[in-house]
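Every protein chain except one is present and positioned as in the full complex.
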């Protein structure tokens, strides 16, 4: 049994960590911090947790208390982990950061996209990008994990087999992504109101979204060089879920694409390659730490289409963070992550 | 480890049984029947189950195979359990019926509301109405359980404390209930289409709904005599959830209503009396076997208002059925039913 | 052709006024004010209006300009019309206030519910409560209209025939109301987010809601004395629509209730009594200035159930305001209000 802390627990990734950890056999949540809600019981903010965590209250961030944890999750806006991670690592507490703070290896690129200097460039070298399907062994040894973003998770898992095999033109990748509204967080903003976002569909950030450099970095690693990517996210009238529709142009005869995907993910507990001809639905992964994928080649043309779905709050955030924790502490990889998705 | 069968597993209560039983430590699903889908893998119909039950296929109903199970759930339209339950009971298999077949003690009333003769009146005497908060001890001894309907569960739990204490006029009870669309089942009907039921609210069955006699029977038991009930269900644009808003007229000074409710359900693992002044949300029980209740007395008038929410597929059907199973077989009451609700 | 102004046009009732007035043959919108959005074109905030009102921009409230209008709509939070209405009336501009400022005849009751002194008690005597089905003639003569609230419109229209005929016990009225989220306005609040309000149902304000005294006042007029009312509003996961389910106890044999309702509203262009046995759907009035009503007497008991639906932004606000305008200026009552509802 290890002790964990959660910094910034009032957002959706915070409550989702609590929901999943409630059933984790090896983890006890010792502290959850929130400046704005300090003193409030977690079940007062999230009534779904009544009967679980009845003693747990949001507290002011206390470095001493966090440092007594074996691991600390950051479910915070960018910048917070920059400020606190170094100290925790020095005291021997491992850090799993769900924010964007350590996802980009290049501090200058980070600064460009986030409009402020990188706050902890000295930690970048040891930070491990926590996509287990790519870097499982490094995660096992890591002290500091950058949990991938939600869009980057779906897009990378979908493109990886094709790029690693060198089958598509890496200069012209297209990722058309659709996300539920929890992707925008729990902030009170007019465009996220039910009255505004329901019964509508729209693209956003078509000219550049912060997840773009993260995806480019990961795909570049797979391709062995820079990639050209057009990434258009869309706001979809649903609570959870990301559907990534990926387009690549084949550079030659690709062989058996279905087999390629099945082999690539054969031993992955959290990637499910659907049967040929399938169209995965986001609801089939609702609440579960899973990416379901299907690959199509319409009309036998030179364009390959990959469909990849995740729950943005689970495989796209809190579930993947717990997966990393399981790897880091030698637990069963699926501990706390074995419940089926909820459907309907 | 016991073996269970599921008859009629293609509907929403069937898949919900599978979702919940996937994590039950004492139960193995041995057979699931469906005439229409015989041969199909369960995960082909319900992709959320891929990776669970990979060997399980829908099969033609086979009495021999079902009789080898320790218990059989019926997740069928009315009439089916009438035909099959008796034989299973004779062979020593316990029966947990999620349909309406054994909910009414009076075969004549059943025939009136269902438009056909009761098919197994001889079993009515031993059938136990499976509302654990009322008949836990009888359920423990039972061989045949009638799992309560979804509306009846919410309405009874909300009115019970008041009726048992004799505080309200039992001749004039009002239950205004709102249900998500899964309450109408998985049948392909025009009014259940997203294009018809979304962005709309409507009452239905205002002049009489089949759950009315069941609710009346249960409330009558609590009141110690016949009750007068007006019950108006409404179709609500959401997938899961029932919100029951109950109105009763106080016959005198009631004392501390909050305390009354807390005491009545003090030892109930699946009823959560919210703090005074609360308004429970259906989403706070989504996927969980819980009824959350709040009691109000607006303006200190003589009208008491009870708000009760459940997930119609869990506490209103499959979860409550598993609760009964746990009681019948001496398992921990919360086995398979301990995960928090999913929110958001 | 008359000129109208709109004060506070950035909320949902503001844009709905513009949508409906775009097709009004007798009205030109001359000014629309907003402190926060002054300078912005209306179609920049509301892209549905692109191609209409292309010259119209939000402006700082300018009393001179407003006073040049024939009529001014207030689509503002409470308190604003208190401050500005008197001056406009003095200059000969008629005022149609969609806020709560002039709905209650008693300034003291207003102060109790709104937590501040009434700002224009001297105008209360001439203010006319703008429910045309009750006070058409007074509206025709009025200079200052208090447009009824959304819940009050549905509840009053549903109870009026019964109370006017003295058929039900006026001391024990129950109004169980369900509203879409636009009822809460366009403010950025966490509970109104799609991620929070979708896929859920909850009551709110069960212990007292600001529409309660307004409804009581109107029902009291119909009953000829004080009434006892329990009013429980519910937040429903849809954009528009109110469904009021009303319960009254008959004091004797009521005669033909269907006929009673049909006769009461026989000449009303915006109230539609549905055939006996109907269950009106909110979507059947989406975008239209209509209240559809059905009356039921379940089981021939002593409880009568009325189902009334409106679009909260139209018959519950902006449409009813335009109806008042039509009456005040002698236009055809249905001018600008004759389009069918949009369904699906």
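A, B and C label the chains in the order they appear, each numbered from 1.
The rule we apply is simple: a residue touches a chain if its C-beta (ideal position, glycine included) is under 8 Å from a C-beta of that chain, and two chains touch if they have at least 3 such contacts.
What you are looking at is a predicted structure, and each value in this text was computed from that prediction instead of being measured.
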item: Candidates A:43, A:195 or A:290 - the one touching the absent chain; value: A:195
item: Candidate in contact with the missing chain, chosen from B:176, B:199 or B:302; value: B:199
item: Touch criterion as defined above, residue of C:32, C:244, C:257 or C:288 at the omitted chain; value: C:288
item: Residue among C:49, C:71 or C:124 touching the omitted chain; value: C:49
item: Residue touching the undisplayed chain, where the options are A:3, A:57 or A:296; value: A:296
item: Residue numbers in subunit B that touch the chain omitted from display; value: 12, 180-182, 186, 188-190, 192-199, 237-239
item: Touching residues on subunit A - with respect to the absent chain; value: 172, 174, 176, 178, 180, 195-196, 198-204, 206-208, 228, 230-232, 234, 236-241, 243, 245, 247, 249, 277, 279-284, 286, 294, 296, 298-299, 301, 303, 305, 307, 309, 344
item: Subunit C, residues in touch with the chain not shown (by the definition above); value: 12, 15, 18-19, 22-23, 46-52, 182, 198-199, 239-240, 272, 274, 280-281, 283-288, 290, 292, 338-344
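One rule holds in what follows: only the chains that are shown with their structure count from here on.
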item: Length of the line joining the C-alpha centres of subunit B and subunit C, rounded to whole Å; value: 39
item: Inter-centroid spacing, subunit C versus subunit A (mean Cα positions, whole Å); value: 45
item: Centre distance in Å when subunit A and subunit B are each reduced to the mean of their C-alpha atoms; value: 36
item: Sites on subunit B at which at least two other chains make contact; value: 198-199, 239-240, 280-281, 283-284, 286, 344
